[in-house]
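Here's a slice of the assembly, chains where they normally sit.
A and B label the chains in the order they appear, each numbered from 1.
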Amino acid sequence: MANSKYAYVKSFEVEERILPEVWIVVRLDGRCFSRFAEEHRLQKPNDERCLRLMEHSARKVLESFDDCFLAYGQSDEFSFVLRKQTNIFNRRKSKILSCVVSLFSSSFVFHWKTFFEDTELQYPPTFDGRVVVYPSEQTLRDYLSWRQVDCHINNQYNTCFWLLVQNGATPKEAYETLKGTLSDFKNELLFQKFGINYAHLEARFRKGSTLFKKAREDSLHSSKTTGYEIILTHEDIIHDAFWDQHRELLDSSVGRKKSR
Amino acid sequence: MANSKYAYVKSFEVEERILPEVWIVVRLDGRCFSRFAEEHRLQKPNDERCLRLMEHSARKVLESFDDCFLAYGQSDEFSFVLRKQTNIFNRRKSKILSCVVSLFSSSFVFHWKTFFEDTELQYPPTFDGRVVVYPSEQTLRDYLSWRQVDCHINNQYNTCFWLLVQNGATPKEAYETLKGTLSDFKNELLFQKFGINYAHLEARFRKGSTLFKKAREDSLHSSKTTGYEIILTHEDIIHDAFWDQHRELLDSSVGRKKSR
């Protein structure tokens, strides 16, 4: 066959397979999203339409990949967690990464109109992505806690910053006011100056968005694609309560048996 | 800072950097595109609207990444070639892969309407991607030849197959007619049975689509973003003629000096 003369170039392809029995996390981030936020006049410090579009795009990823059981997002980032026993794409790293990022990106554009009725999408956005693996329940939960703490810190800062700016401070002044201050100071500032109890702000802004799969209780059929529903929550996922309540998310006993 | 307790999880991130001084190819492929073709009633054996949309999305990638100087596409795949001296994203593999795939995917959806006036996009498509590197001019050119030969073989087969089917054969009969036949047989079949000279079919279908950057001759300014234009061609890129005519594409002397 004519092709065979060149087919040797395929030997340059390297398929990196992810270690078995570790949780796989794909995290994606908006590229140059501060420019994107400006050009689309996104609301500060949070644009609920954009957060809901991110959540919806994440939902499409969860629907498309059976072994993706949980996603956590905040701001312009989203992390997807795959079961540690997953054999999706034979655990080929590039394929997992590219498919998740691609579907999220195309969904974001596809569903834009649903969330941004009066604002046209100006240009196609880009999300970058990476794969990280975690070998134990503790390290995986610490990863998710890391992202939720990050959400809290950024949101508290941004809430203060934009209130100061919207009330007459220059960005530089707002920056100087907040520089080096602790969490308590910012809470106090919000309360004293703006009469805002931080804890009463929208959970979506303070805690980010967690989507996870839950088996339908009335499900007699075992169909993988319809046997669960996808729950959206803005709860704390740092403490044990969430994980105790949804013990099946990290419990891998079924999967472990299958993998032998 | 509250974050530090969990920040150790960042140490699980691994940044794979691509070897210096090798050409970087990112190839992406439509995932489950036979289903996609059916649901959008794409024309057989080639849908020009879809090919033009692919080309346009590829153009957006070339515009966005300065060091991507050439792209070659056919069917539902596209390969992007980055200069071997590129330092984009510090040559981090995951970042390069995800950004290219993401922008291509979101562009495909964003520009759909321009190419498919009467057909609604039914759902967001997914493209998977991979990174392959080539250490020499010869191996890089052989890679591109491999893809263009693949285009030829598939297009010739598909042209015969769909003409047979559109003229009354069942898919199974068409398959049996073509099984194991050589290129000459298929050319003869096209000519004898359908009066078609394969060499006269559209070059886009036979040769695929090559996009490459060309410095503007009237360009006095050295601005990277406006100093070139992107040329689309459906030429042969297997033989030397194309490369002789566009010697600057593979000539890396400028870049080599910079890298020291």
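Following the convention adopted for this analysis, a contact is a pair of C-beta atoms (placed from the backbone, for glycine too) under 8 Å apart; a residue touches a chain by one contact, two chains touch by 3 or more.
Please read all numbers here as calculations on a predicted model, not as lab measurements.
S.K.: If 2 of the identical protein chains are displayed, how many copies are present in the complete complex?
M.R.: 4
Here is the rule we use: only the chains that are shown with their structure count from here on.
S.K.: Between 0 and 180 degrees, and as a multiple of 5, what angle does the rotation take that fits chain A onto chain B by Cα atoms?
M.R.: Result for this pair is 180 degrees.
S.K.: Take the average of all CA coordinates in chain A, do the same for chain B, and state the distance between these two points in whole angstrom.
M.R.: 30
S.K.: In the complex formed with chain B, which residues of chain A make contact?
M.R.: Going through chain A, the ones touching chain B are 1-3, 6-10, 12-14, 28, 31, 60, 64, 94-95, 97-99, 101-111, 121, 123-134, 139, 142-143, 145-146, 149-150, 152-153, 183.
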